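Missing here: one protein chain of the complex. Every other protein chain is in place.
Per-chain residue numbering starts at 1, and chain names A and B are given in the order in which the chains are listed.
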Amino acid sequence: MAGDQANRLNNGGLIDRSAALNFRFDGKTFSGFKGDTLASALVANGVKLVGRSFKYHRPRGILTAGSEEPNALVELRSGARREANTKATTAELYEGLEAASQNRWPSLNFDVMSVNQLLAPIFVAGFYYKTFMWPAKFWEAIYEPAIRRAAGLGRAAQVSDPDHYDKAWAHCDVVIAGSGPAGLAAALAAARCGARVILCEEDFVLGGRLLADAGTIDGLHAAEWVARAVAELEAMPDVRIMTRTTLFGVYDGGTYGAIERVNDHLPVPPEHQVRQRLWRIVAKRCVVAAGAIERPIVFAGNDTPGVMMASAMRSYISRYAATPSRRIALFTNNEDGWRTAETAIAAGLQVAAVIDARPDVSPAHRSLASKGGFPVLHGSVSGVDGGKVGVRKISVLLTGGARAEVEADGLAVSGGWNPAVGLTSYHRGRPKWRDDIAAFVPDGAPPGIVAAGAANGAFSLGACLREGFEAGAAAARDAGRSGNTGSTPLANDEAFSLTPLWHVKGKGKAFVDQQHDVTASDIELAQREGFESVEHLKRYTTLGMATDQGKTSNVAGLAIMAAVTGKSIPETGTTIYRPPYVPVAIGAFAGHHRDENFHATRLTPSHHWAAEQGAVFVDTGLWKRAQWYPRAGEKDWLESVTREVKAVRSGVGFCDVSTLGKIDVHGPDAGAFLDRVYINTFSNLAVGKARYGLMLREDGIVYDDGTTSRLAEDHYFLTTTTAKAGLVMQHLEFCRQVLFPELDVQLTSVSDQWAQFSIAGPKTRDLLKEIVDPAEDLSNEGFPFMGAREVNLRGGLTARLFRISFSGEMAFEISVPARYGEATARNLMIAGKAFGVTPYGTEALGVMRIEKGHVAGPELSGTTTAADLGLGKMMSTKKDFIGRVMAGREALVAPNRQVVVGIKPVDKTRRLRSGAHIIPKGETPGPDNDQGYVTSVCFSPVLDQWIGLGLVERGRERIGEIVRAHDPLRGEDYDVELCNSVFYDPDGGRQRG
Amino acid sequence: MRIVCPFCGERELGEFTYLGDAKPQRPAADAGEDAIYDYVYLRDNIAGPMSEHWYHGGGCRAWLKVTRNTLTHEISSVEPAAGAGAAKVGA
Partner (left out) sequence: MAEFSWDIRSPLDRALVAGPYGARGEDGVTLIEIRNFDLVQVMTRRGAAGEMAKAAQARFGVAAPETPKAVSAGDATLIWSGPDQFLVLSKGGRHTMEALAPVFAGSASLSDQSHARALISVSGDKARAMLAKLSSIDLHPDVFGVGAAAATSMDHTSVTLWRGKDRNAQAVFNVLVFATFAESLWHTMLDSAAEYGVTISHSEDLV
């Protein structure tokens, strides 16, 4: 009966029998022990059926004991923490673990979709391409949803992940992937040399295959040797041992990606801790000691629950003291597979038979067979009788052609070992074929990486230790460390004799890729249909494209392809290897950067004051800007914004404009420098004056604009748009360092140094007189339009004052050191109280600039020239500047260009929308008649109607013309009038007054 | 990828911004439209070592000339732009 750990051995294993853990699988309660994986606990409880397969809904069991598992995928946890496609073979057991099998309905035992098996003929390779060709629109509506219901694996949680993830950097001389004998030996050698070492192990226990296969090292039992090695490593301060950490990727310049499952082994991460952490490890050298993956042999019924890799069976028996089967048959083509028979007998289990594909068996194994009382059959497994209850009977095709049957409840399979060549092949390295082990081994590894031990095709314990130790010592030396490595750990070199065998022909489905349900006949079909290249084979059949990335299937797949094409395996070749080696949660890549931390946020110096005033904020790039300040009783944003605009136009208001980029331009050549980056001249700007400037890209298109003030002979203060601040700084540094290195000029960003407020409205001067030292002359004579200088404020602060206006009103910008920014906002409120001062946000700012016809982001669109914006006259003809020559190209000065013009609906009650196309009256809307579009719109409180700016062909010559605003997106079409872009105070009297 | 900034030492890619081909030189003011056109638009598509402009914007703000093999990402040299760290040079 399930739930009582009936298949648990009484002794042995690396489990803590004193720490029982309860868990649930498909709603049933079981118990396991600390040290178990979910898979080993299921094995201990006699659970063989753990899932249904991807396409055919075939019953599947546990195939492996590691991260290569294709079948035993579960939904782990529940609710928001539900995690699909989690490998039961690597999920660490914890108290209260909940898991559910996947891709079955209504239950694992009775799965409706298993009728797909009857439809198997249509689910062959390329069936998506062949079956659902017509009619095209059926795909989205019918086929895809149906297929998605029927095929596929686990379900995503569909709600936000409640856990946290983060990312961290680590630096070392030598990073080692894997803590088996090779990895531990490498770590010892490198660390003893004095190297900084990081040892990554994906398992939660160090030791690799030593945990299951034991052996004797330096005369010690393997477990003892591991304990001693780990203790030595842990005592060294520059060695970091990271368990539950998979090195999954190799990136340029010695950067490695690793995923640490910090708290996956707990139901919920402890408070303040992350679930997983993504590591970027910078290492001078890397030793890949990631071991090898035992490979299946493809035969009919090889996916029956109870068929398991031979090494996995040993792991369950030796490491977890859990017996997958009572009566085991073993199918092997190599010496190593026999260890499973040895292990089974040592554990008191029955061996039904060993089916060995090789002609000879060693005398030692012969005597094992006679002692164990089981036959050795020379031949191959050709079929398995079982189904969802698991293996019952095994059909054997004997070497001479005769047939035999073996009764067993489990079948261990060993087709040899494939070195884990992923990490060493990530930079398009192509592994090379070695005939003696019939496997690919690393070749052309990325710089700084070397494979050692089984990952390099060295399968004996002695060789693993030697290679690992040598690789570790060499890596440390290459990293510039030279200490005494001590002596190489010693162990025997067991024989590894293998006769390649990939596929046994037989009746019934023989699976190559069990996760994607790709069979041997699918590969043969692909070949017949011309998909011979391995890259085509992969995409046509989906072989190796599942979450396990074909760790158990790729080599078998291409061996079968090689056989049907008559080529050799190395001629057939491998597909390109790409990271990650194991699936990595998107959450881990995002780390801290989600929700409000998606990106860094910039706050203006008056942010918290604005928040106190109830401002609504808008994201502008990284900034949070006050968009408007709603007041009680206002029904929508438009009402608030309209009030703010009216208050400014009739009285006075202020707005935090600190988000503009601000750059100090210093040096004797500062003026000459600005002359080259702006279309207009700055070298002749008087100290104490500001000037509007426009810069182009070298191709003649407008790049950015802003005002620049000359504060001293050798000091300009330049402002940029909010959006381009960083880019303009980069551009100016490029000009300074690359284009014009002969100029003596220095640049510093002072964006954060100054809090800057625009104060606008006819009562601006009244407000300023309250706060500015009475000795300062703010009259038109004392402080003319475009003046810029320092003034003293009452209460003892010095500020910079600029008389510039983008609202069309009398306006100043005041600039104070940023830590006074909040005080400035408060003091402006005090100073302006008698004049009804109103703080306004970016919306009102935008309304006033549109009313005034000033261009901004939507017009500086990366397609417009200075002339398009109506600023062509600013282009100096007396000097060279960036973009000068290209701006003169025929197309950029063509008379029919789309230029900035004002637009207003003929029906004054109508709302104008940006993005609407401008079409001549009487013409059919379409690309041929498209004469431009509306770029910016607002409701103008001054004109009491919606107005806008647009880019329209010959727009300025067509003032007064009625055209159509055609807006297919919103289904609108209405008449608008082209008009002067300066809607408000066209003579500019107000801002100069 | 990691770039050895001549001023800061080895740094990770995220601190740098790529601009592109460092070969084209901005023509003199009187060079004419064709020369500027070539400078703005014409680029070699190099499979191999290529001289590129990178900006260490996340670090010391120096513009660098990096020789990078576009096939392997191997970086064979990094030099400061003419005007980066040039205070010792006469104005």
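One rule holds in what follows: a residue touches a chain if its C-beta (ideal position, glycine included) is under 8 Å from a C-beta of that chain, and two chains touch if they have at least 3 such contacts.
Keep in mind that what you see is a predicted model, and the values were worked out from it rather than measured.
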item	value
Hidden partner chain, touching residue among A:280, A:327 or A:646	A:280
Touch with the omitted chain, as defined above, among A:602, A:765, A:849 or A:990	A:602
Contacting the left-out chain in the complete assembly, out of A:49, A:124, A:368 or A:771	A:771
Touching the absent chain when the full complex is considered, from A:318, A:627 or A:827	A:827
Option touching the unshown chain, where A:84, A:113, A:157 or A:170 are the choices	A:170
Residues of chain A (touch criterion as defined above) contacting the omitted chain	164, 166-171, 196, 238, 271-274, 280, 282, 592, 597, 599-605, 608, 622-623, 658, 664, 666-668, 714-715, 744, 746, 748-754, 770-771, 793-797, 817-823, 827, 830-831, 833
Chain B residues touching the omitted chain (full complex)	7-9, 11-12, 14-15, 57-62, 80, 84-91
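Everything below uses one rule, namely that only the chains that are shown with their structure count from here on.
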item	value
Cα-centroid distance, chain A relative to chain B, in whole angstrom	28
Residue ranges of chain B in contact with chain A within the complex	1-3, 12-13, 17, 19, 26, 29, 32-33, 36-37, 39-41, 53, 55, 57, 61-63, 72-75, 80-84, 86, 91
Residue ranges of chain A in contact with chain B within the complex	169, 251-255, 280, 282, 427, 447, 668-669, 698-699, 726, 730, 733-734, 736-744, 880, 884-886, 888-889
